[in-house]
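With one protein chain held back, the other chains of the complex are shown just where they sit.
Labels for the chains are A, B and C, by order of writing; each one numbers its residues from 1.
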Amino acid sequence: MTAERPAKLMSMAQAVRRFVHDGDCVAIEGFTHLIGFAAGHEIIRQKRRDLTLCRLTPDVIYDQMIAAGCARKLVFSWAGNPGAGSLYAFRRAVEQDQPAPLELEEYTHFGLVARYAAGAARLPFMPLRGFAGSDLVAVNPEIRTMRCPFTGEELAAVSALQPDVTFISAQRAALDGSAQVWGLVGVQREAAFAAKHVVVVVEEIVDEAVIRSDPNRTLIPGFVVSAIVHEPWGCHPSFAQGYYDRDNDFYVGWGEISRDRQRLESYLDEWVHGVSGRAEYVERLGGDLERLRCAPAFAAPVSYGAE
Amino acid sequence: MTAERPAKLMSMAQAVRRFVHDGDCVAIEGFTHLIGFAAGHEIIRQKRRDLTLCRLTPDVIYDQMIAAGCARKLVFSWAGNPGAGSLYAFRRAVEQDQPAPLELEEYTHFGLVARYAAGAARLPFMPLRGFAGSDLVAVNPEIRTMRCPFTGEELAAVSALQPDVTFISAQRAALDGSAQVWGLVGVQREAAFAAKHVVVVVEEIVDEAVIRSDPNRTLIPGFVVSAIVHEPWGCHPSFAQGYYDRDNDFYVGWGEISRDRQRLESYLDEWVHGVSGRAEYVERLGGDLERLRCAPAFAAPVSYGAE
Amino acid sequence: MNPMAHDQRSPDYTRRELMACQAARQLTDGEVVFVGIGLPNLACNLARRRHAPGLVLIYESGAVGSVPQRPPVSIGDPQLVRGALSVCSMAEVFYSYLHGGRIDVGFLQGAQIDRYGNLNTTVIGDYAQPTVRLPGSGGACEIALHARRVVVIAPQSRRSFPERVDFVTSPGHTPEGGDRSGAGAGPVAVITDLACYGFDRGEMILTSLHPGVTLEEVRDNIGWEVRQAPEVGATEAPAAEELRLLREELDPEGLFL
Partner (left out) sequence: MNPMAHDQRSPDYTRRELMACQAARQLTDGEVVFVGIGLPNLACNLARRRHAPGLVLIYESGAVGSVPQRPPVSIGDPQLVRGALSVCSMAEVFYSYLHGGRIDVGFLQGAQIDRYGNLNTTVIGDYAQPTVRLPGSGGACEIALHARRVVVIAPQSRRSFPERVDFVTSPGHTPEGGDRSGAGAGPVAVITDLACYGFDRGEMILTSLHPGVTLEEVRDNIGWEVRQAPEVGATEAPAAEELRLLREELDPEGLFL
């Protein structure tokens, strides 16, 4: 059934070459879970420039991309190293224009979630009761106000965000691109539907019958997906629920690395430019990753019933 | 942990007595799946009057409630007997004011979905590109237009729908009210979050550990739920995915019953007023229900991982 | 459930079988179709088996990528869920798929369709005091607004093809000089039990006659002086393999044929 359709399975290098261009608006989403480090590294390796990077929480991966000079602008709502302090490359860019100035378009989480939701629905805006009394309104003209056509109440409004390409990570997908996620889903569905192209990066490729055995679990069906990349451990040092846990030591250690521009560059040289891709990255980490692997803990079964 | 909280488990008679009052706005949701027939029958038995009934697809259950004189007004988007023709009690009410006039507030599916979505979010309205060119706008002043604060484009807007009580049916729930649904979910989540009170009607009560083993499957957590009713076969002649299939013979047969007011009243006398509740209804149907029971067909397992 | 008997002039197939085959031909492999129950469902599954194996079927109930093994009797049939690619909420169906521009083709049916392709599924007569109260829009109005192509399937009669519908449930084409901003592009095709129609400058025009149907018969069963396409052809008859699939595999119980 899928035989005649164009093959979507490609390497990360192919996916980035094809779907990420200088100047593009790029979202690598996954809120604190399933963060696409492998995708970000490949974008650094391919030296993409002038990107508008969108993400609720820029996290360590965007800190690396900013340091590597990929970003012209950041659309975000919380830029820190979760549970571990600052993103120093981000701070250097904002505080000292190092290595280059970084334009900021800043929202609250709710505001940016609403932008993705509008984008996914191709609605030109979404209303919310938000931002009231915050100085964010003064520094971001894209946060507007409007009146409810029923109550006359003043509400905030944000515009649709529609990235050129969104990368989302998922635990498993079929070759058609239909992907299933469990655990925290963040804004992955909205960010994917909002984008012109979607690249799905998965821990595991499964038979379409696995996906079809549990259709409620599907985050995104294949026909909305442009490319699928099979990249085990593709989220490390972030995590994939049920597959491997978050590498907290890495997150904590990142503060020391990113605080020092030299050390950060050495890190990129060794772990990004110095490897051909995620497979080599994983190979080089070797047994160290085993401490992160989860023991199985299965969900209670459900039956869809047969006639 | 749940011991000190007020007990939410009650009989359908108790739930209706407590949460449905004359003049209330009531939604029994479940789009073509998990339709709350047991709830509707109890409302008929308790002779509630002047209700505003909300539902995308009034279906056979609202046809029965209209015939029984419960409804003053209907908020809806498609009033037919799915796959089987007309709802004649509804038609008699609209075409001949029999047994009483029925006020209509009519939307499209999309419009009514948007009303529930606004209600769930306590947003006063939701925008959509809808209704344009349709005569519905002329007959329903609650469908308004507005301008996008970004593009200036004219959009339709609908107001929040917030029922006094929403009944939703689910396959399983824990005693705290946390309910899981698979198969078609329709607008059940939105209709539940939109309501002042939520009554969850389930095929099966399970240990909270079952729910907690698969949190992504949860449609609604217990603290949003006012009452939980354990009512096996509570959706017949509708269906519960994985438990029992739709009773198509009943749906097809309903046309003949509802076309004739006498026959419809005999039906209500025998199957609604003539039984004390769903348990007796099921007992009276007896072995006839067995043909609807599904064989198991399990979803592929997923692991949430253990440390 | 089988209102039309075998066509007397064409003992080989019924007109409903022809309609299903003709509707299937509107579909291209890989397209995403918003499907209704009955003939549209048969047409989609026929296309999947014949020339469009990658067709994606979406039902307004939230089933995406369904692979029905028998014709569903309702859009809430449990077998639309079993084996589907995805099941989602109706908010997602309407906002992410339909509004989001992800639907290539939408099939609509209607009690009345008029000269401009407006469809009525709401009332016969006046809205406040209708002669016949019909079900209403359901998903139809916004399918008409947002699907890239809309195809209408409807049995034809003078009563069901009036010059103007009693109530516009789902807007068709905007007549020249008219202004209906935000309305959809209007249907691209209408398939009846007698003929096929397209649209020219917003107006329905006859494009082909079904085998054995005369122009006079078409005119007797339409409520206005219908214009004809420059060349009115003959609708292609069902192929033997199409009929075999329809009868033996897709609707063996004859629920919709």
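Note that a residue touches a chain if its C-beta (ideal position, glycine included) is under 8 Å from a C-beta of that chain, and two chains touch if they have at least 3 such contacts.
What you are looking at is a predicted structure, and each value in this text was computed from that prediction instead of being measured.
**Student:** If the full complex is used, which shown chains touch the chain that is missing here?
**Tutor:** Result: the unshown chain touches A, B.
**Student:** Pick out which of A:Ser159, A:Gln241 or A:Ser258 touches the chain that's been left out of the picture.
**Tutor:** Result: among the candidates, A:Gln241 touches the missing chain.
**Student:** May I ask which residue of B:Met10, B:Cys148 or B:Ile211 touches the chain that does not appear here?
**Tutor:** B:Ile211
**Student:** From the list A:Leu123, A:Leu161, A:Ala174 or A:Val187, which touches the chain that is not on show?
**Tutor:** A:Val187
**Student:** Where the complex has a chain not shown, which of A:Phe37, A:Tyr62 or A:Phe131 is the residue touching it?
**Tutor:** Per the contact definition at the top, the residue touching the missing chain is A:Phe131.
**Student:** Which listed residue, A:Leu51, A:Val113, A:Val210 or A:Ile257, touches the chain dropped from view?
**Tutor:** A:Val113
**Student:** State which residues belonging to chain A touch the missing partner chain.
**Tutor:** Residues of chain A in contact with the hidden chain: 31-33, 56-57, 76-80, 82-84, 90-91, 94-95, 106-110, 113-114, 116-117, 128-136, 139, 154-156, 182-187, 189-190, 238-239, 241, 245-246, 248, 251, 294, 297.
**Student:** For the chain that got dropped from the picture, name the residues of chain B it touches.
**Tutor:** Listed in rising order, the touching residues are 1-5, 120-123, 176, 178, 189, 193, 208, 211-213, 215-216, 218, 220-224, 304-307.
Here, only the chains that are shown with their structure count from here on.
**Student:** Please categorise the chain-chain contact pattern as a line, ring, star, complete graph or other.
**Tutor:** complete
**Student:** Determine, using the mean of C-alpha atoms as each chain's centre, which chain is farthest from chain A.
**Tutor:** The chain farthest from chain A, judged by C-alpha centres, is C.
**Student:** Closest chain to the overall C-alpha centroid, by per-chain C-alpha centroid: which is it?
**Tutor:** It is chain B that sits nearest the middle.
**Student:** Chain B to chain C: how many Å between their CA centres?
**Tutor:** The computed centroid separation for chain B versus chain C comes out at 29 Å.
**Student:** How many Å are there between the centre of chain A and the centre of chain C, using C-alpha atoms for each centre?
**Tutor:** Centres of chain A and chain C (C-alpha means) sit 40 Å apart.
**Student:** List, in ascending order, every residue of chain A touching at least 2 other chains.
**Tutor:** Within chain A, residues 123, 213, 216, 304-307 contact more than one other chain.
**Student:** On chain C, where are the residues touching two or more other chains?
**Tutor:** As it turns out, chain C has residues touching two or more other chains at 63, 78, 81-82, 87, 95, 99.
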